[in-house]
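One protein chain is absent from this view; the other protein chains keep their places.
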Amino acid sequence: MALDLLNIYMPVVLLLAIGVLAVPITLLIGRLIRPANPSQLKETAYECGEMPVGGAWSSFNIRFYVVGLIFIIFDVESALMFPVVAVFNKFNSLGMGGLILVEILIFLLVLIAGLAYCWRRGDLDWVKSYSAANRSDSGVENE
Amino acid sequence: MFAQILFILSALLAVAGALMVVFSRDIMHACIYLLASLVGVAGLYLTLGADFLAATQLVVYVGGVIILMLFAIMLTGGGREPSEKMKLLMQVPLMGSPRTYVLSFLALLVLSLTVGKLFVRVMEGFTSVDKLPYMGTVDSIGTLLVTKHVLAFEISSVLLLGALVGAAVIARPNKKRGAK
Partner (left out) sequence: MNSTVVHYLSQFQFFHQLLAMMGKEYLPLLSLIIFLLVVLIMLGALSLVGGLGTYAERKISADMQARYGPNRVGPFGLLQFLADGIKMFLKEDTVPRSADRLIFTIAPIFCLAGVFGTIAVLPFSSGFMLTDLNVGIFYLLGVSSLVGIGVFLGGYASNSKWSMLGGMRGASQIISYEIPVTITILAVVMLAGGLSLQTLVNSQGAAIWHWNFLHNPFMFVGFFIFFIGALAETNRAPFDLPEAESELVSGYHTEYSGMRFAFFALAEYIEIFVVCAVATALFLGGYHVPFGFGGEAPLGQVLQVVTFASKTFALYYVVIWVRWTLPRLRVDQLMTLCWKYLTPIALFNLIGTIIWLYLTNGRSIVALIFG
């Protein structure tokens, strides 16, 4: 018996739908039995018991953005690599493994060169040190 | 039957998400709607039998690009602009001269004709996809990437290298300003 093309995606859709609907439905049902006594103080953001000073939406360090950028590059790389490595065994058993090996190695080495460049220039350091002297006190997170 | 449901669901998600991106006043909300739209597009790929493309859409766009956008928004401080209470109808006349309207109308006409034609094509061919036996696309993509399109595969790594170095250079702190 063979299911049609798309029917094997039924569980995916079902699970995602349940995941999306579970939260609102539970909150709606809970509304019937839970207390609701809002007050000004209860609805302020928590700042260790003090009144909050300003909002939290301030500009963040560019490091997070750089991490995101490098991540995307490796993400795309993995998306390209996945089908290639999946067929490696097939080609290897046909005696063409050497060709694929060289192709994958070139692909990877170019990327490793990029990573090595970033490493060398200090772009992978979370805390950027401007001189070797500041390097010692680099433990502070500074957003 | 399920194919139609999946198609309608993802098409609705894609189109509604895209519309909400345009009409949302809050940049963070717009980002979330964009995510919904991208997930919808992944669903559309799925209905066409392109399972690897759909998964790539999930991994690269939903997992990568959206996070990057969220970070980029936080780079500028995030949060809501004190939005001017201008309704859409008031905004439209402010957007340009008559020439813009004529041009955009013509562009819309061409675009809708093209899309309409494509749409008819898709709807005609749609039911036949439903009955195909399930077969993955991973193997054929991999085989093509290492045989016929090997140059594209290798060059894409150079492109990625360029992007990596570029990202690092852009984000490098300005040394002239000295220590923090």
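Labels for the chains are A and B, by order of writing; each one numbers its residues from 1.
Rule of thumb we're sticking to: a contact is a pair of C-beta atoms (placed from the backbone, for glycine too) under 8 Å apart; a residue touches a chain by one contact, two chains touch by 3 or more.
On a predicted model such as this, the values are computed, not experimentally measured, just so you know.
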{"item": "Chains shown that the absent chain touches, full complex", "value": "A, B"}
{"item": "Among B:His29, B:His149 or B:Arg172, residue touching the chain not depicted", "value": "B:His29"}
{"item": "Chain B residues touching the omitted chain (full complex)", "value": "1-2, 26, 28-29, 32, 35, 51-52, 54-59, 62-64, 66-67, 70-71, 74, 78, 80, 134-138"}
{"item": "Contact set of chain A toward the excluded chain (per top definition)", "value": "1, 3-4, 7-12, 14-16, 18-20, 22-24, 26-27, 30-31, 33-38, 40, 42-48, 52, 55-57, 60, 64, 67-68, 71, 74-75, 78-79, 81-82, 85-90, 92-93, 97-98, 101, 104-105, 108, 112, 115, 119, 124-127, 138-139, 141, 143"}
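Definition applied: only the chains that are shown with their structure count from here on.
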{"item": "Whole-Å gap between the CA centroids of chain A and chain B", "value": "18"}
{"item": "Chain A - residues contacting chain B, complex", "value": "2-10, 13, 55, 57-60, 62-73, 75-80, 82-87, 90-91, 99-100, 103, 106-108, 110-111, 113-115, 117-118, 121, 123, 128, 130-131, 134, 142"}
{"item": "List of chain B residues in touch with chain A within their complex", "value": "2-3, 6, 9, 46-47, 49, 52, 56, 59-60, 63-65, 67-68, 71-72, 74-79, 129-134, 138-139, 141-143, 145-146, 150, 153-154, 156-158, 160-161, 163-165, 167-168, 171-173, 175, 178-180"}
